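The complex appears here without one of its protein chains, the remainder shown in place.
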Amino acid sequence: MHNLTIKQMSEKLHAGEITSVQLTQHYLDRISKYDAELNAYVTVTPELAMAMAEEADRQLSEGTAGLLTGIPVAHKDIFCTDGVKTSCSSKMLDNFIAPYDAHVVTQLKKAGMPILGKTNMDEFAMGSSSESSYYGPTKNPWDHQAVPGGSSGGAAAVIAAGLAPMATGTDTGGSIRQPASFCGITGIKPTYGTVSRFGIVAYASSFDQAGPMTRSAEDAAWLLDAMAGFDQRDSTSLHREKTDYAAGLNNSLKGLKVGVPAEYFGEGLDPQVEKIVKDAIAEVEKLGAEIVEVSLPNKDLAVPAYYVLAPAEASSNLSRFDGVRFGHRCENPKDLQDLYNRSRSEGFGAEVKRRIMVGAYALSAGFYDAYYVKAQKLRRLVRDDFTRAFEQCDVIMGPVAPTPAFNIGEKTDDPTSMYLADLYTIPVNLAGLPGMSVPAGFVNDRPVGLHIVGPYFSETKLLNIAHQYQQVTDWHTRMPAQYQ
Amino acid sequence: MSLGKTEVEYISRLAAIAVDENEVEQVAGKLSNILDLFKQMEAADTANVEPMAHPLDQVQRLRPDVITETDEHEKLQSVAPAAQDGLYLVPQVIE
Partner (left out) sequence: MSWEVVIGLEIHAQLTTQTKIFSGSSIAYGAEPNTQACAIDLGMPGMLPVLNEAVIGKSIRLALALNAEIGKKSVFERKNYFYPDLPKGYQTSQLEYPIVGKGHLEIEVDGEKKKIGVTRAHLEEDAGKSVHGIVPGMSGIDLNRAGTPLLEIVSEPDMRSAKEAVAYARKMHELVQYLGICDGNMQEGSFRVDSNVSVRRPGEPLGTRTELKNINSFRFIEKAIEFEIERQIEILESGGKIVQETRLYDADNDVTRSMRTKEEANDYRYFPCPDLLPVMITDEDIEAVRAQMPELPDAKRARYVSEFGLNDYDAGVLTASRQLAEYYEAVVSQTQGKDPKLCANWVMTDLSGALNKAGLSISDSPITAEQLAGMIERILDDTISGKIAKQVFDAMWKGEGTADEIIESKGLKQITDSSAIEALVDEVLANNPSQVEAYKGGQEKMLGYFVGQVMKASGGQANPGQVNQILKAKLSD
C-alpha cells in the first residue's frame, strides 16, 4: 500500500477497495517496525490516527469525503497540534502539549487526513542535519550512517522509508529542500505568505514557510492544495485567489526557458552532484525546454546575510521561552534572573543557544548597522539578482546542496561549515521565492535532488516541470531496499 | 573578529542564557567563527540600497475591533510550570 501514489490511494479509498483504517494501520505497523532504528518520529499518535481514520471512513462511505480524506499525514514537530506534544525537538518544549492547532493542522484535519505523529527535526528548525534534536539524530533511510538533512529531516525520512504517505515541513533556509534532496523525495517551499504561519513555532518569521514533503510532484500538488490559503490570523498571509496546484501538472514544457546560473556550479560543488544536476537539466531540455545562462552575482553574500538576519529574528522570537508560562523551568530558581538564565540554558541545545546569542549580538548597540542593516541591504541585492534573472527565464535550475548527505557527526563540531551547506537554498528564502527539490539521481547510493526556483507565485509551474520530469524518470519512485 | 570573555558575558546577559565559566572559551571561539563569516558582507557595496525587511512588498492588513477571544485561562495554564489562583508564579519581582 505504501507504494501507491496519493492519487491511487484516493481512488482506492473512494472506490471502497481499501479503508482509511487499513491504510492508517498499515503505516502505524511500519512505524512500529522501522522507526526505533530510524528515529524519524518524536511522537506517534496511533489512537488519534485511528479515530481520525474511522471518521474518514464514515465520510467516505457517506460520500462527503474530499480527495485527501483518509490519507494519513505526519506533521513536523514544529506545527502545534491540540492535545499532542509539540516539542520542536527541544528539551525546552519536551513537556509542551499544545493547547491549539496550527492553521496547517486545522486545514489538514478538515481535509480528513489522520495524523500519524510528529516528526523529528533540528531543534527549533535550526540546522541542516536533524542532529541537533533533543531526541537524537534521525538516520537517512538510504544509509544509516548518513544524516537525512535538516531541519525537516524526520519528515524527509518518513517519506523515503514509507512511514507516512505525506508529510508537512517548514523551510527557513532550505529545511524542506535540502532534506528532500538528501532523502530522495520531492519537497516544495512555496512563495513566502502562501501557507499560514499561525501555530508554527517561529524560528525566523520573515523566512519561515511551510510546504509539503512527498514522494512525487503530483502528491505535493495535492497536499499543497490543502495547506495553502489565506489565514487572517497571520498578518503576512497573502490574500489571493485560490490556486489549483494540480491543474497545470500535465502542461507541456515546450518553450520553457530554464535559467542556469554559472554561480551555482562553481567551487565547492561535488563533481558527481554537478553531473547529476546537469543530466537532469538536459532531461528537461529534451522535454522541450530551452536553456539560458543567467547570473546571480550576489549569491555568496546570501549565506552571511542569512546568518545575521535569521538568528536576529530568532533571538527575539525565542525570548518567549522563559520558563514562566510554558516549557522548561529550572529547579528552584533563586531569583528572576536565575529563572531566565538557567531555564533557557538548560532548555536550549548548543546550536539554538549559539544562534540566539549571535542574533542578540547582531542587534546590539554598536553592531546593528554593520550587521543587521547591512544584511537587510544584501537581502535586497540577492532578491534583485533573481528579479533580473527572471527577466530572461521562467525558472532557474541548479543543485539543492553541494554534496549528497554527509555522515552523522561529520559537521557537528564546525557550525560554519554546516551553514555553508545551505548556500544554494538560502538565497531563495532571502527573496521569499518558491523553490523545489526533485529526486534526480544517486551518488554512492545517496540521493541527490534537482533544485527548481521560480518567480513569486510560480508553484504551479514548478510542480508542472517536476511532474513532467517525473514522467520520464523514476528516481522519485525508488525506495531503499530494506524499506520496500 | 574574535570575542573575549567580556563580550560573551555581555551577550549571555542580553540573551538571558547562562554560560558556564568553563564553556566561555569554546563559546567565544564558535561565535567568533560566525562573526568571521559576517565579515564577508563588508565587501559588498550597499551605498544606495534600501534595507529589505520582508520578502514581499505587502502592507499590513487590519483586523476589525471586535472581541473574538474567550476566557481559556484554565486550558492555557495547564501547560504552565507554576500557576495559582489564575496567576503565573515567578520568583519575587522587586519593584
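Chains here go by letter, A and B, matching the order in which they are written, and residues are numbered from 1 within each.
As a working rule, contacts are C-beta pairs under 8 Å (C-beta built on N, C-alpha and C of every residue); 3 or more make two chains touch, one makes a residue touch a chain.
Predicted model, so just to flag it, every value in this text is computed and none were measured.
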{"item": "Touch partners, limited to displayed chains, of the chain removed from view", "value": "A, B"}
{"item": "Which residue of A:His239, A:Lys286 or A:Arg320 touches the chain not shown here", "value": "A:Arg320"}
{"item": "Contact residue for the chain not shown (choose from A:Tyr27, A:Tyr340, A:Phe406 or A:Tyr456)", "value": "A:Tyr340"}
{"item": "Chain B residues touching the omitted chain (full complex)", "value": "13-14, 16, 53-54, 58-69, 71-73, 76-77, 82, 84-95"}
{"item": "Contacts of chain A with the absent chain, listed as residue ranges", "value": "80, 86, 88, 93, 96, 98-100, 102, 197-202, 204-206, 232-236, 312-313, 315-316, 319-322, 324-326, 336, 340, 360, 363-365, 368, 372"}
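Operating definition for what follows: only the chains that are shown with their structure count from here on.
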{"item": "For chain A paired with chain B, centre-to-centre distance based on mean C-alpha positions, whole Å", "value": "23"}
{"item": "Residue ranges of chain A in contact with chain B within the complex", "value": "95-97, 99, 191-193, 206-207, 232, 235-236, 238-239, 298, 300-301, 303-305, 307-308, 315, 319, 322-329, 333-342, 344-345, 348, 353-354, 356-358, 360-362, 364, 371, 373-381, 383, 415-416, 419, 430-433, 456"}
{"item": "Sites on chain B touched by chain A in the complex", "value": "7, 10-12, 14-19, 27, 30-31, 33-42, 44, 46, 49-56, 58, 60-61, 63, 72, 75-82, 88, 90-93"}
